[in-house]
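Notes follow the structure.
Below is a slice of the complex: some chains, not all, each in place.
For reference, chains read A and B in written order, and residue numbers begin at 1 within each chain.
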């Protein structure tokens, strides 16, 4: 049983902290939202007055924050955790942020001899609640190994992608690829539908052929093909267009920083931005299927 | 044991006919190339003087031809099979051609009351030799059902995609999607590599995450990641850039004909055409990985 500080109790962080309590750990939490703190209390967490207070004396500090600026503020700002923590602590940032920010925090921690890993997740709110998230970690192998004891209560897959920032890079590579799978699958299905094919039949054929991919297996974008997919409930819930768009923006940032050539990643980014501008930002990202509907002749 | 006429003995058709002989059928063949006929004789086929002679009295006629114009000539030209065949025969066209051509032949056969199905394949030369092709069929359900007895000697998966032409449409939908998977996977791997990640580690992470797709499973485009993939033998053999480019052209034709919106399919088509113009048409299609190499800063 470890002492854990947990900062950031949103839709993801809240259930993650609750799962740590269920796993037998003592969890001291902080968030700016009063309601989030109340829910955490109900789940058995101890509430702290500040991020620093939550982290005080903890063996592990976990952060789950919305964007780069929050991570920079919590770790590197005035009263930032890098000033508060001591060498015995392992800090784990589960936020999805730019690799540049991840590396910046890594360097600040390294300079003070404290362990830090970037560990963004995939699996969404459902995975956070069920404790079945995937963690994609960047940092020293020993530090990633050490994190297992807490991560395993929140997820079922823990990957070590490489050195500092590699977790963030691997996550956005995956999500950029996911967006390509989704748009490509949508185009193929719409092309088939435009020629009179049944979407379910075509999906089955491609799923057993070289077109096979994750979206055909578990997340078909065409309404009615999969009962449990967001497409069959009006694209509600799931992984929002705006969140995919954010991740694709991080991917393009990383591409610009490294000179990577990503014509398809750039195109899906623009398609998702357009789709959001057109008013669909709060729908599941498989709703892009509708942007690709065939034009009636 | 059926009497089969087989027309078109190229890299695909030759081994397909041989597998029918192995399956116990009597196969009468025709091709314009003398060498192909000799190989077929060695494999136990009977050689005919013309397409019409090969088809004469056959229960099944199978064609495996390079492009639309050959299919139109063999079926609909002067002395075309549609004039020669009688109602008891089932004609099976395994060529990859436009859905428009497939429908045109279907209509001509329907007008004369003879069964015809379009049945393009995937699986390549290796699949043709091993008898493990996938057939994607379009036409009446009864006719597709009837074809099983011969197709099962040449392949292991037989799909019924829908009505006349649906086999061609489903195949190009699948191959358009495959091109998207390949380019998207290549971009993601190159982005990771540009940030110092190991391609094998990143591939493994994405293969177990939502980026999972056929290319990561069996056809990784990065040299060295999979010993058996074309990428690890200098992109030799496999599915040629020029053949993928041909199929993507058919997909774009189908998109134009139906008003389908395919921004990614159009982009991969242009990338593959460029890659061919740049001199890589005879390499495996996973070689597009090299077009997406990061620019050194």
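In this section, a contact is a pair of C-beta atoms (placed from the backbone, for glycine too) under 8 Å apart; a residue touches a chain by one contact, two chains touch by 3 or more.
What you see is a predicted model, and the numbers here were worked out from it, not measured in a lab.
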{"item": "Entire complex copy count, 2 subunits given", "value": "4"}
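Definition applied: only the chains that are shown with their structure count from here on.
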{"item": "Superposition of subunit A upon subunit B: rotation angle, C-alpha, nearest 5 degrees", "value": "180"}
{"item": "Residue ranges of subunit A touching subunit B (in the complex, touch as defined)", "value": "99, 122, 134, 136, 157, 159-163, 165-166, 169-170, 172-178, 180-181, 183-185, 187-192, 194-198, 201-202, 204-206, 208-214, 217, 219, 251, 254-255, 258-265, 267-268, 271, 291-297"}
